[in-house]
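Apart from one protein chain that is not included, each protein chain of the complex appears where it belongs.
For reference, chains read A, B and C in written order, and residue numbers begin at 1 within each chain.
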């Protein structure tokens, strides 16, 4: 039975550190884990937690998102009531537009938010990857009667972790919470993972106040700046979550899922991860192929060598080709005797015979969509 | 079995003569005929003609359109391949935007047009109401090998018809067609009803050329200005079609459907008209009600008098109230002893007891959405 | 996909032969009701409004109209990935084919289907009744009272109690006895044929019942008494509100007349608990200059050129000029020819009453039409 909780995924995300993969697509539809897009994880987590009504705050590059989500059937969100709704910035020819931030998109859709049937909302982003059951957090949020519950991850020995620099940390002082940036000075701290459970009435009030004031253009900052006005608490999420804000985080997260124990958690723990169906046939391993410690999607033909890599659907790896420590997106062709190491190769790329491409584990070499290297 | 024809409905329509009903919605979702929106007719005509892949060129006021269409189930367009696709203007934060016209929307979606699987397209608008079978026109278009087939209506004794002033007329001179404006000087002429059958390759070529030239912002004009470059012919549509560009045309078209013979044609001739389901119960006629020559939707409670009117779903007409020559949109309340004549009353309006509102048949009185007259 | 805590099983296999020509070619749950619905719409909409997303429908008799009506389940938002509504007819196995032998047997034969969803509770429903009920409240009651089985009951007048299956209860609504049509009723709480079972318990009793050669494999006659005999905790959940089994032509007609009372308990105008049904994609109804309608319900696609009083006109039914329709029910696509006069008549769907035909004496109910295919 469904839950009294409306999902809102805010895609007004910063993309400047992952620009290589977000030229033609929003961060939400960056391919991940061999057959998924980033947003699949958050959508599936919500659906598996019983949330059957989800709104997406959409900023730009609509085409990729529409293409991926379609009528929402793959997530069982093609519903008569509730289901998936995309909230676009609504532009009047006579207004002065493309204002900065996501608040203008929220403003364009105030009628939608006001009409929501649920009493609580879960506001998240698409770029935190995990397999999360939101129900325990929701139950505690309701039981405690919180206005806002901030979901957090507890970090120990965090001073060494450069991957956490610049992320949101939450602290309690004199009874009120504040959220700021991690500059690497603290060792033990709580990370805010940009997931907020809120009473719908509180969400609407914050949104209305922010629009009336007309200063703050970002929804997240609007909430953070008002934490002291409300009954706020935190909830510590106890499962692994991979934040993806940069190309390095993306690359590291990808290699993390080559660990079968991590994969078991990510793909199955609280429910499956749903994505757009492609109807790809089996993957054919030719005699002479050699594949180790790799995740391979359907529809591929593997004739060469693959190691520590992730291969998406409908990729062809030719005879004698070698792919190591790399990520190859769908419909790409790696011709015979080509040799790749530490590369991220986007969709519809053609790598010619014998070509050698070497990136670095710290800064992988990204080959952009549709490129042809002959 | 499906047809080799892609539907494209261009919603980049001029709304200046029907502004009263298009404040909160595009022309496409203006309510019509008791339970429909204007676009339902074109969508249903296409579906009933075997077209299973339809793109909508969407300019603004997305919310109303998304709300009405949802995943597209009501038109059987929630398909895995094909189905309904909305083409939005795609705005980059760093581009200078909201350019005039519909060509920028087309430009944002060039990848979509290029990926269409069909060889021919049918380009139309949402504001010509009829029950049209496009198959005979399509078959002739293919048989003759036309690049462009312009659908027309033959007008006789047209000099008297002020309702046709300003509409597109098509003429052939020296072997080439030209389309211009009807200024009322001709008596017998062919009206272009803004429906074009085109080879997809021709459509793409015109679009590409227009974007490269960078001058013409309107798709229709781009096509018209290139008619002489292609093999063009006309096809005369032999069913009644109601164009709706102005509030007068809207009002007259509404009264036209009170003719049972016309209604029989419009709602059944080549297939049914589909719309968003509202699950309204039966309409209750109380003792003492008196209804004549009217079209009444489900979910109403009628206690008063209704004459020559169209009443949408979930309207309540109180005891002793009189509604004549009027159109009442859904969820509106006409209280007891109120008296309406020549009015168009939008959604969620409350008319208080005993209130009297009198418009004129030439310029009906429009009461805007949500108004309360007490 | 989430496993559902509750799976609903709707018994929809019955013929309902006392509805005469209405059910000659279609199962009772598919019979048209209330101007735009079919009987099963009430139970299906109750499931949808109660947030139950896994619904099995047990069919057996003339299911085509029912299948076509339910389709993929879109009207009830039950076209679900890995769940939704599923039609469950009898089937063959290596032991040969078996028709459903009773209500309990129908569930027994579909144990595999229920197990697929790994439910905690199974809700057994009938597709034959007209009512609105929030099953969530009944399940919550079942949980709160720590019952093994909960039976929904309705108070009936004492003098009618002997026509029902009566549940005898202690003060705290614990059931200690089931009395089928008792000559001397000890109680006036009638079973509505709606049960919540802990699935593990029910599965065990279904298996035992299947082996029992003497059993008629019926919930009321066999399963409930046996579970009581074994001393399990069975609670009575009291329902109050509109509830009708429209099992005869008379009760079918009366339930329609109930709808003409604007204050009727069924409250079809309540937006918070809509009754969903398949949409027929027809325009609003039309009343002509000569048409006259009073104290009646009309629906989409109707056309009235004559006079209609105290009647229900179902979707796309037509009353031609000069015809007078009183105290009657027109089923979908029925047509009353010019000058015909109808009193207390039910016109079956797609049937045409001839010009100037006179039907009904105003006393007993007349059925016009040889049979109703139930297909629109």
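Going forward, a residue touches a chain if its C-beta (ideal position, glycine included) is under 8 Å from a C-beta of that chain, and two chains touch if they have at least 3 such contacts.
Keep in mind that what you see is a predicted model, and the values were worked out from it rather than measured.
The chain not displayed here makes contact, within the full complex, with A, B, C.
Within the complete assembly, A:296 is the residue of A:296, A:317, A:340 or A:366 that touches the hidden chain. For the chain left out of this panel, the touching residue among A:165, A:284, A:356 or A:373 is A:284. Within the set C:37, C:61, C:141 or C:243, the residue that contacts the chain not displayed is C:61. Contact residues of chain C toward the unshown chain are 13, 15, 24-25, 59-64, 67-68, 71-74, 79, 81-82, 84, 86-87, 89-94, 97, 99, 112-113, 116, 373, 375. Contact residues of chain B toward the unshown chain are 1-2, 47-48, 50, 73-76, 78-81, 271-272.
Touch with the hidden chain on the side of chain A covers residues 33-35, 73-74, 258, 260, 263, 266-267, 272-275, 277, 279, 281-299, 301, 310-312.
Following the convention adopted for this analysis, only the chains that are shown with their structure count from here on.
Centre-to-centre spacing of chain A and chain B amounts to 39 Å, using the average Cα coordinate of each chain. Chain centres here are Cα means. That of chain A falls 46 Å from that of chain C. The set of chain A residues that touch two or more partner chains comprises 73, 78-80.
Across the assembly, chain C contributes 74-75 as residues in contact with two or more other chains.
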